[in-house]
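Structure first, then comments.
Removed from the display is one protein chain of the complex; every other protein chain stays in position.
Order as written gives the chain letters A, B and C; numbering starts at 1 within each chain.
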Amino acid sequence: MATQSAPIFDTDELVINMGPQHPSTHGVLRLVLKLDGERVVDCDTVMGYVHRGIEKLSENRDWTQIILLTDRMDYVAAATNNLGYCETVEKLLEVEVPRRARYIRTILAELQRIGSHCLWLGTHAMDIGAMTVLLYAFRERELVLDLFEEYCGARLTYNSMRIGGLPLDIPSGWDQKVRAFCDVMETKLPEYEELLTNNRIWLERTRGVGVISGPDATALGLCGPPLRGSGVYRDVRKDEPYAAYDEFDFEVPLGTQGDTYDRYLIRLEEFRQSIRIIRQALDGLPEGPIMGKVPRLLKPKAGETYHAIESPKGELGYFIVSDGRATNPYRLRVRPPSFCNLQGLKPLIVGHLVADVVCLIGTIDIVLGEVDR
Amino acid sequence: MTDDPKPAGSAPDGPAKPDAASDTPATPEPAAKPAQPPAAAAPAAKPAAKKPAPKPKAPPEPPKGPEDPAPPDDLEPPAFIAALQQAHPDAVEQLSYWVGDWTVIVKLEALIDVATYLRDADDASFDYCSDLTASDWPPREKRFDVIYCLYSTRRRHRVRIKVRAGEEDQVASVSGLWTAANWFEREVWDMFGVKFAGHPDLRRILMPEGWQGFPQRKDYPLEGPGELLLESPMEWLRLRNLPDEAEIE
Amino acid sequence: MAEALAFYTLSILILGLGVAVITTPKTVHSVVFLVLNFLCVAALYVVLQAEFLAVIQILVYAGGIVVLYLFVVMLVNLKRQPEEHQDPRRLAKVGLVLSGAVLVELAAIVVYSYGREPSSVSAPSPAFPVQGNIEELGWLLYTDYLIPFEVASVLLLVAMVGAIILARREL
Partner (left out) sequence: MLDTLVIPLLKIVVLLNAILISVTFMVLMERKVIAWAQSRLGPMRVGPYGVLQAIVDPIKLILKEDITPVKADKMLFSLAPILSLVPALVAFAVVPFGGDELFYVADINVGLLFFLSVTSIGVYGIILAGWASNSKYPLLASLRASAQLISYEIAVTMTLVSVILTSGTLSMVGIVEAQLADGVWYGFIQPVAFVLVMIGALAETNRVPFDLPEAETELTGGFHTEYSGMRFSLFFLAEYANIIVISAVTALLFFGGWLRPFPNVEALAFLDIIPGWIWLFGKIFLFLYLFMWIRATLPRYRYDQLMRIGWKLLIPIALANIVVTGIVKVLV
C-alpha cells in the first residue's frame, strides 16, 4: 500500500499505476504516478504495449502493401494515415496526382478529422464525467463511418488511397450524402456546446488546467490542437499545403491561454472549418481521372524525404529512405503526432490532481496504436 | 515499478551486439537472439541453433549508404545554409537536395554547434524539432545516419540535418535545445542503439526494459523468441520468466 | 427488568469493545471497534431515554469524528512496527499514574452520586416549564449552565483558530 517513509507520521507518497488497463488512458498506456495525497508529484509514461514494429515491417513489404499497415496506426483516423504515406511516396516518385483525386482525398481527410474529433470529444467529456456527450458524438461519428463504408466498404481500416491517386471513384450520390451530413453536423455542434461550453463544471474542470505556453509547446514538439491551443500558428494544411488544401479557404483557430478549455474550443472550431472545407471541395469537385501515371513496378530512385500532413492529432510525418533497388522502402519512419503530444503529458500533469490526469490525457487526444506503432 | 533510470549505456554491452566488421550483416545471428537474459544465453542458444529459420531469400547485396544527391548546379541553397557554412566553415560535410528537401550533412562533433546556430540564428530560427530518427547502413564504417527534421514556426521553412555515427560513437544529445528530442532520442536508442551523450533519461521506450538487441538495425534477426513460442511454448515460457522471477515478490 | 437486561448487555458490550479497541493489532480494526463502541453507548442513552443525546452521539462521534480518525489512519503510514523504547518500564510508570488517576476519578463519581438524592428531571416542574427531552436540554443549557456553555464554545473557537494557524504555515 505504501512506500517506506522514514518518520512515522509522514504522509505516504503513493505510487499508483494508471493503466495499462484503465478506462481513461485511451488504450494501453501506463502512467506511473507518484502522488502526494491526490497531487501528482512525478510521472513516468510507459508505453509500447501495442508496439507491432510497423516501421520494421514496412522494410519488408511492398510499397503498396504498406498502406494497409498505416491503417493500423491511428485507427480512428486511418484515411489520413493513408494520405500521408501515399503523398510521401508520391513525392519520392515525383508523381503528379490528378486534381479530382486530390479533391476527394481532401474530402476524405476532413471527414476523417470530423470522425476523429467526434471520438475525442466523446471520450474527453466522458473522462470528465459528462457521459451524454459521448453518445451524442458517437451518433455523429456513425454517420462518418457510414459515409466511409459506402465509399470503400470498410468502417475502420479503410485502405482508401493508392500511391498516385485513389482506388475508387466516389459512388453516385455520395457527394449529396456528404452534403447532407455536413448540414446535420452543423446542427449537432450546438448540442455539444450547450452541454459543455458554458457549463460551470466543465469550465472549472478545464480552464487553467494543463496550461502550457507557446514557446514551451513548440520546444516540446507538440503538434496539432495542443500546439495551436497555446497560440502558435502552425497547421501543415496552411504552412505546407498538400492534397488540395491550397485551393480552399479556411481558418486556423488559435487559443490564447494554452489550457484544456482552449484546446477544446479549437477542436470544436475545427469541426466547423472541416465542414467548410468539405463543402468547398464538393462545390469545386473537378471531373477527370483518379489515378496518376504510376509505373507498374514501384521503384523510387535512391533518396530520402520527409513529408508531413496535418492529421486530426497533429503533424503526421513520414520519413522514407529508398535505396533505389528494392521494391520496398529501405527505411520508413513515422513521426506520430500522438507520440509527440504524449511527451507533453508529463509537464502538463505534474502538480495537478489525479482527476486532472484523465482530463489531460483526454485533451492531448492520443491513440496508442499510433504512439507505439 | 518506480522510475529508476537505467544507467545510459549499460544495455548495449549485452550479447546482442552485432559484429561490426561482419560483411554479411543480414544473416541472422543465433547468438544475438533477443529477449533472452544473459544468464539463459547458453540453453537458449540450443533451440535457436537447432532451428536455423529458413532464410526467405538472400538480399542481393546490402546498399552502401544513401545517395545523398548533390543539389543541381543551378540551384542556390537557402540563405541560412550559406550563412551556416560561413559561421561554421568546417562543420558542414556535404549538402544534399532531393525532391525539394535540403539536407545538411554535418560532422558528428559539430552537431551541437550547428543545431544551436540553426535554432538561434535569426534567418534560420528552427524552433521546432519535428522529427529525429536514424537509419542503419551496416556495411559502412559509420553505420548510422541520425537525421534531424527541423522546422521553423516563424519562418515556415524546413531543413534536415544529418550526422553519421559509428556504432561506438556518442552523438551529442539535442534534448537540451529542443525538449521534443528527449523521447525521439530514446526511441532511436531503443531501436538502433545509437548512444546519445548528455541525454537526461536514456532508457528504452517502446521495447520492454530488459530487451536485448536493437530491433531496427538491419542485422537484427527477423525471427525471434516468437518463433520459439510456436515450436515449444513451455521452453519459451521458461526462458521468458527467468528474469522476472527475481523481481516478483 | 427488560431495561436492566438491556443495560447490562450493553455495558458488557461497551467494555468488551473498549478492550478490543486497545488490543487489536490493526489500527483500522480498532477504529471500527471504536465506532461499534460509540453505537453501543448511543443505545445505552436510548435505554436511559435520552434520545437526543443518543442521536447526537452517533452524528458527532460515530459519523463525524471517527470518520476523521479513519481518514488520518489511512493517510498516515502505520504499517511500520512501533519503535522499541529505551526504558521499557517508563511506559509502565506512566500507565500506573494514569490508571490511578482514573481510579480516583471513578471513586469520586461513585461517592458523589451516592451522596445526592436522585433528581427527577422528567416530570414537568416549575424549574422546567417545558416538556420533552430536547427542550429540557436546551432549557438547562441556556439557564443554569449558560456560562460553562459559552466558555466551552469560546474554547472550541480558540482551538479552531489555533488549528487553522498551525495548518496554514504562511498566513
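The rule we apply is simple: a residue touches a chain if its C-beta (ideal position, glycine included) is under 8 Å from a C-beta of that chain, and two chains touch if they have at least 3 such contacts.
These figures come from a predicted structure and were not determined experimentally.
Undergrad: The complex has one chain that is not drawn here; which of the drawn chains does it touch?
TA: A, C
Undergrad: Looking at C:13, C:32 or C:47, which residue reaches the missing chain?
TA: Missing-chain contact among the listed residues: C:32.
Undergrad: Looking at the whole complex, which of C:5, C:19 or C:59 touches the chain that is not displayed?
TA: Touching the chain that is not displayed is residue C:59.
Undergrad: I need the residue numbers on subunit A that touch the omitted chain, in ascending order.
TA: 1, 14, 16-17, 22-24, 37-38, 125-132, 135-136, 139, 195-196, 199, 201-202, 204-205, 353-358
Undergrad: Which subunit C residues would touch the chain omitted from the figure, given the whole complex?
TA: Touching the missing chain: residues 26, 28-29, 32, 35, 39, 51-52, 55-56, 58-59, 62-64, 67-68, 70-71, 74-75, 132-134.
The working rule: only the chains that are shown with their structure count from here on.
Undergrad: Over in the complex, which subunit B residues touch subunit A? Could you list them?
TA: Going through subunit B, the ones touching subunit A are 1-3, 59-60, 63, 66-67, 69, 98-101, 103, 127-131, 133, 135-136, 147, 149, 153, 156, 158, 160, 178-184, 191, 204-208, 215-216, 220, 222.
Undergrad: Can you name the residues of subunit A that touch subunit B in the complex?
TA: 15, 17, 32, 34, 42, 44, 46-48, 51, 53, 55-56, 60, 91-92, 94, 215-216, 218-221, 223, 232-234, 239-240, 301-306, 308, 315, 317, 319, 321, 323-326, 330-331, 333, 335, 339-340, 343, 372-373
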